[in-house]
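Mind looking over this structure? Questions follow.
And then chain A:
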Amino acid sequence: METTSILPLLILISSLIPGTLIMLLREDQVPLRTFLNLLGAVAKVGLVGWVFAGYMRGEEYSFIFNLALDLTFALRVDQLGLFFAALSSVLWLVTTLYAIGYLEGGQHRRRFFAFFSFCVTASTGIALSGNVVTFFIFYEFLTLSTYPLVVHRGTDKAVEAGRTYLWYTIGGGTVLFLGVVGLFVTAGPIYFGQTEIIEGLISTHSTQLTILFFIMLTGLAVKAAIFPLHGWLPVSMVAPAPVSALLHAVAVVKAGAFGIVRLVYDVYGIRIADQMNLLTPLAIFAAFTIVYGSVRALFQDDFKKRLAFSTVSQLSYIALGVAIVGFLSTTGAVVHLVHQGIMKITMFFAAGNIAETYGYSKISQLNGIGRRMPLTMGAFTIAVFGMIGLPPVAGFVSKWYLGLGAVEAGSYWVVLVLLASSALNAAYFLPIVYRAWFCEPDQEAVPLLSSGRLETKALLLIPVVVTGLLSLAAGVFAAVAGSPLSIAREIAEKLYMP
Partner candidate 1 sequence: METYQIYNLTSAVLFVIGIGGVFAARHFIRKIIATIIMGGGVFLSFVSFAERDALTFADPVPHALVITGIVVAVASAAFALALARRIYQLTGEESFTNDK
Partner candidate 2 sequence: MTIHELITVILLVVGCFFFLAGTLGVLRFPDLFSRLHALTKADNLGLGFIAAGMAVYIASPWAALKIFFIWLFTLLASSTSCYLIARFQKEQEQTKNGKEGE
Partner candidate 3 sequence: MTDLPTSPFPAFLVGLPVLLATLSLFFRARGKAVVGLAGSLLTGVMALFALFEVTRRGTVIHILGGWEPPLGILLRMDPLAAVFIGMTAVVGIFISLYAWRYFRAQEATTGGFPLFWPLWLFLWAGLNGLFLSNDLFNLFVTLEVIGISAVALAVLSGKKTALVAGLRYLLVAITGSMAYLFGVALIYGSTGTLDLGLLGQVLEPGTTTTFALLVITLGLMIKMAGFPFHFWLPPAHSSALAPVSALLSALVVKGAFYILLRLWMEVFGVSLTYAAGQLIGLAGAIAVIWGSWQAFMQTSLKLIVAHSSVAQLGYLLMIFPLLILAPGVTADSADWLSPAWTAGVYQVIAHAFAKASFFLSAGIIIMALGHDRIESLRDLVGHMRITALAIAIAGVSLIGLPPSGGFMAKWMLLKGIFLSGQWWWAPVVLTGSLLTAGYVFMLLRLAFAPAREKEAFRPVPRSLEVCALVLALGSFLIVLPADNLIQFLQSGEVFGTGIESIMEGGAHGND
Partner candidate 4 sequence: MSVLIDGLLAILAIYLALQSLLAPRLIKSVFLFFAFGLALALAWVRLGAVDVAITEAAIASGFLGVLFLDALRDFSPAFPAKQKNPEAAHNVLVKNNTKSLLLSRIPLGLGLGLFLLIALEAVWKTPEGGGLTAAAEAFLPESGVEHPVTAVLLNFRAYDTWLEIGVILMGLLAIFAVGGIKVYRKPNMAAQDPMLRQVIMFFTPVLFLFGAFLLYFGKTGPGGAFQAAVLWGAIGILLHLGGKSIIEEIPRWLRQLILTVGILFFLVLGFLFVAGGNALFEYPRAYAGLLILIIETLAAISIAAALTAIFANLNQMKEDPNETESIN
């Protein structure tokens, strides 16, 4: 096939090795651990950047290792994968910084950072996997590496949440496993992009392929938190803020969404999927989840819970975009993968900052918080505008494309769903913004952290500002080459105009 390259493997190793080393360190070797962590994170961003540059020049990277007979471990770089890998690596760097600040002085940090690194390894592995089997391996690895993070606090509540999380994800993984093996047996080892294999089989194995599609979709829908398989997401909010941020913005939920994208576009192929009417049920469930998540979010007083239900809703934009056939909606779906990540991570950072600095975790406590933490809340507000879909923030771009795509495909009801969702987004996010900026604080709040001149610790503040700005920039500079939108367009172009 293509020239074998160690580079994709290096991208994985850049977080795997630090993670392993951190595991072997002692708890009190803080500077070394921090150094390793940051080294890995920076290296990963650098490597992804390098590969990206190379890919742009037209080079191809793949790493293939035969596990057993026809079972192949394959890492391959393509645009979609790189896109997701870039998102993961950049957000990992930011989140690592945040986590160092957030967990300062906490317990079991060795374990935390080790698994944190593993988690990102899994996430980039998912991004770069070249075939279904490799994808599945990392998909399960992700489940395992996030479990210790969810139960990190060790409280009974956390452990209970961990259990729910596991039942859902292991269950989903098992169902996916069934589908993956079934696909393997029916169609052989499918590399992503080889849609012609399914195309060739469609006349003889139509029923099997349909069943397998839905089996795999069910498995992926668990992590993508599509109704009714979303139950684990709000519960696992007990995890520390960086974990929630990573889980809900990048690693876990995106793994599911990304998997759906891969399944539809690179395994079955959008044409076949459409032809076999596989996408309508997905569209319906996604649309319902969008509305359902928003409605549930309305009634949450817990800050992180509200964010979690918002995630449930927002994630289904991606699934919905995938389910609507057309260049524009595909662009919207792919770009939302990134946009939603940046915006949601901003929100979780902000929530974490507030909780860490003032100990507030309920929305009703947030009166006037904007005056005390202007930068944090500023970034949060940007993200809110994005979520609602106000220009020029990133979220607007994705919604715009999704809407256009729906119109293009003639699915006007989707436009209605999008509008309703936007309205609901506004309904549950704007009150927070309003409280934060325009309400008088109820009582005299004493910061739990002494942070000098800044509103909170620098390590907590910088990430939120950076991601806030990023989500603004992604919208403002959407038209510039190299922006998420431009890349998403290229991906969509390749799909529709071969």
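Picked so that all candidates are chains of the complex that A comes from, given by their letters.
By our rule, a contact is a pair of C-beta atoms (placed from the backbone, for glycine too) under 8 Å apart; a residue touches a chain by one contact, two chains touch by 3 or more; residues count from 1.
This one's a predicted model, so the numbers in the text were calculated from it and none came from an experiment.
Here chain A touches just one chain among 1, 2, 3 or 4 in this complex, the one numbered 3. Only residues 66-69, 71, 73, 111, 136-137, 140-141, 143-144, 147-148, 151, 154-156, 159, 162-163, 166-167, 170-171, 173-175, 177-178, 181-182, 184-186 of chain A touch candidate 3 when the two sit together in their complex.
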